[in-house]
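What follows is a short report on a single structure.
Every protein chain of the complex appears in place save one, which is left out.
By written order: A and B. Residues from 1 in each chain.
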Amino acid sequence: MNRLARMATARRNPGRWHWTDIAAYAYLALGVVLMFGPVLWLGLSSFKTQAGLLEFPPTLLPMSQKEVRVEGQAQPLPLFEVTMEDGSKRVLAQVRRIGIQAQMVDPANPGQSIRVPIDKRTPVREFKLAAENYTEPLERFAFMRFLWNSVFVTAVATLITLVINSMAAYALSIYEFRGKTAVMLMVIGTLMIPITIILVPVYLVITKLGLVNSLWAVILPGAATPTGVFLLRQYMLTLPRDLIEAARMDKASEWQIYWRIVMPLAMPALAVLAIFSIMWRWNEFLWPLAVLTKTEAYTLQIGLNAFQGELQTQWHYLLAMTVVTLLPVALVFVFLQRFITTGIANTGMK
Amino acid sequence: MHSKHWISALALTAGLVTGGFVASTSAQAQTTVRIAWYSDGNEGEVITDLLKRFEAENKDIKVVLDQVPYKAITENLPVQLASGQGPDIARVVDLGGIARYALDLRPHLKDAAYWEKNFGPFLPWMRPEGDSKAITGFMTQLTVSGPFVNKTLFEQAGIALPGAKATWEEWGKAARDVAAKVQAPFPLAMDRSGHRFFSVAVSEGAKVFDAKGEPAVIDDGFKRGAKLVYDWHNNGVMKKELWGSVSGTAYRGANDEFKNAQVVMYQSGSWQIAQFDKTVGDAFDWVAVPAPCGAAACSGMPGGAGLVAIKTTKSPEAVAKVMEYLASEPVLSEFYARSLFVPGHLGIAAKGLDYKGASAPAKAALKVFSDQVAQLSPVAYQLQGYTSNRVIFNAVISRLGQAISGEGSLDEAYKRIESDIAQQIAERKK
Partner (left out) sequence: MASDAPVTTASPDRAGAASLFAAPLAMLMRLIDWPMQALQRLIGERRMAYVFLLPNLAFFSLFVFLPLIINFIFSVTGGAGLFPSERPYVGAQQYAYLFDCGSFLDPSSCREDHFWRGVANTARFTVFQVTAMVLFSLLTAVVLNMKIKARGFFRAVYFFPVLLSPVVVALTWKWILQRDGLLNAAITSLGGERILFLVDPSWAMFWIVFVSIWAHMGFYTLILLAGLQAIPADLYEAAEMDATPRWRTFWRITLPLLWPNMIVVIVLALIRGVQTFDEVFVLTGGGPGTATLMIVHYIYETAFANQVQNFGLAAAASVVLGIVLFALTLAQLAASRRKGAA
């Protein structure tokens, strides 16, 4: 609490409030709501029942209608709050509905049935998590297999990305050689080609390599990313040259210089690329959908999206599975956020 | 680096490298048949059950059901099939488009006559152009488009349901009156889909094809249908959220709004029954009504998803065995009954199917739709059986949608529909 209070009163010049300080905190508070709110809402919604998702106005927390056991009835009955003709309100259980009339009973006095027009009743609700949104699909699908595939793709692809891109960045930042400008131009020229527009040609290449339905088909095409080369090269350009020259004097091989000296120094930039690579790979959807057709090879993003049919989307499952795929990202964020944000800020967007 | 790290590193590396290949080197002791399958409701679970029984009876065949999002079936499957990388069997909706990759099961079937007798009218839908004999698959689900009505809203408004032969105009007016009385936001909703639109257009007299069987989509009947839908959007009978909210060929349905009692009348089709049954519960009374009438007919559109055998399979015999099992009367009956689908099997349809788990309203609705099958206009069948029918559907959705959202007039839409269809069919023939 103390920390919170101090946080709330901290400002540019202690002891003197400037309107910009107040505006700044207001802006930041708005930011918290705006940035976290939607995702929180997604999370809450994923615990609602199918009927609960359709409600308007939506309830903040997952709610479902309260049910009671009434003597003489086989099934539990739904509870409603009913406005009676004399204006009084009563809580009644509904036995059945016929057209626009509902036949209801007082749970305390089950013998007497009461007829109520249906627009005079509102459901009585209680807080309830629809955990089945999670458990049903996870039981039905080979979740662990999907998870393993996703982890494998993400980890291996990130490792390969880091190694080959840092090698290229090393060559492009430390050496002068013939064709360097041409290579740089190619890297930059392809910097921003979205995979969507070369999806079919890449698919043809993968087919010719016989990699369809192998996880390598997902891993390999995106491994050499121009963004990665560009980012790492920009960072390596800032490293002190003397260090490398000194190592050469000491008869270190080029490979050792790259691996022992440049790589450790480039850690902040590598971390940023690693994080981006993890995010890209984990979230990838369109491309794996094209090359993976066998259940054993599905990644989470594909396996858990099987709820999108031709004519219907099973929202309750879809939202829950979205949260499942989101969780690792959220965890990475919680644990590494300081590393991520300072890393990017320090990577020298020169 | 400590030696402990080395060992864990080695183990990790080994694990990672082998892991990547597990997918491609699974055990091959038996013949494996792979089915690419998408689901709208519970049909994926039902077929899994049925296949388990098949595997128990046939130890030499292993059937793998690859459940995918529908997107993979429409967008990626054609590319995979063209490159020879497809599954052995696939559940598809674009029957005409996939037909050229389909396997003729006839030489492998024990009893081809059974297939002809029971799947007769649907077999041509799944045949490559120019072929009149092949048996390539069967319908996992026959769909018939038609309207659902929220009867409770009618009762609350005190307005009677229009009768069996009521026209689309009469229904539109009734729905608007009800919605005005009970404050429902959607008087009439229609899925953004070619099948739904053509139910109206064919009823209004659209012929779709010329005497030679070539597409001639824009005629007076089509224009009557289009004008009706266009006007409904402008006078508030229909809301722009379906037809006017997305571009291109995207599908949009109003099933969630209907379940929430916001729609008075919903032009959709038989596949909605299972989820209405499950989600609406006792909240209001919903009924399916026979297709409303136009100037020429009172017809819905047939459609549905077929299970099609694929030519590139390495084991056609095993594929035929799986297909024979799934298409056999008891198995298919159970599949339709548990998924609440309208049967695409004439024998089962004639006997009438007992939907055991279904509630009374669901049973009633299934009966309405099953009865509609016999009432469908021949034009509707011809359109569904046309190989490039999706070209027509897509052009209509895309261009009519633009007109409805206010981008250009209906006349411009007509011109674009004609040129879109001509261009695409020309491209295919190249």
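Keep this in mind: a residue touches a chain if its C-beta (ideal position, glycine included) is under 8 Å from a C-beta of that chain, and two chains touch if they have at least 3 such contacts.
The shown structure was predicted, so the numbers you read here are calculated from the model rather than taken from an experiment.
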For the full complex, can you list every visible chain touched by the one that's not shown? A, B
Any idea which of A:Pro62, A:Pro78, A:Pro137 or A:Pro221 touches the chain not displayed? A:Pro221
Among A:Asn165, A:Ser277, A:Thr299 or A:Gln314, which residue is in touch with the absent chain? A:Asn165
Across A:Leu77, A:Val153, A:Leu215 or A:Met263, the one contacting the chain not displayed is A:Met263
Give me the subunit B residues in contact with the hidden chain, please. 1-2, 5-6, 8-10, 12-13, 16, 74-76, 78-79, 82-83, 94, 96-97, 185, 239-241, 244-250, 252, 257, 260, 388, 390-391, 394, 401-402, 404-408, 412, 416, 419, 424-425, 427-428, 430
Which subunit A residues would touch the chain omitted from the figure, given the whole complex? 6-8, 10-12, 20-21, 24-25, 27-28, 31-32, 34-36, 38-39, 41-42, 45, 54-58, 155, 159, 163-165, 167-168, 170-172, 174-175, 177, 180, 183, 186, 188-194, 196-202, 204-205, 220-224, 229, 238, 248, 253-256, 258-259, 263-265, 267-268, 271, 279, 282-283, 285-286, 301, 318-319, 322, 325-326, 329, 332-333, 337-338, 340-342, 344-346, 348-350
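Operating definition for what follows: only the chains that are shown with their structure count from here on.
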Nearest whole angstrom, what separates the Cα centre of subunit A from the Cα centre of subunit B? 31
Mind listing the subunit A positions that touch subunit B in their complex? 50-51, 54-56, 94, 96-97, 99-100, 118-119, 140-141, 148-149, 152, 155-156, 200, 203-204, 207, 212-216, 219, 289-290, 293-297, 302, 305-312, 314-315
Subunit B - residues contacting subunit A, complex: 16, 19-24, 26, 34, 36, 38-41, 44-45, 64-74, 76, 79-80, 83-87, 93, 151-152, 155-156, 191, 251, 253, 255-256, 259-260, 271-272, 275, 278-279, 281-282, 285, 305
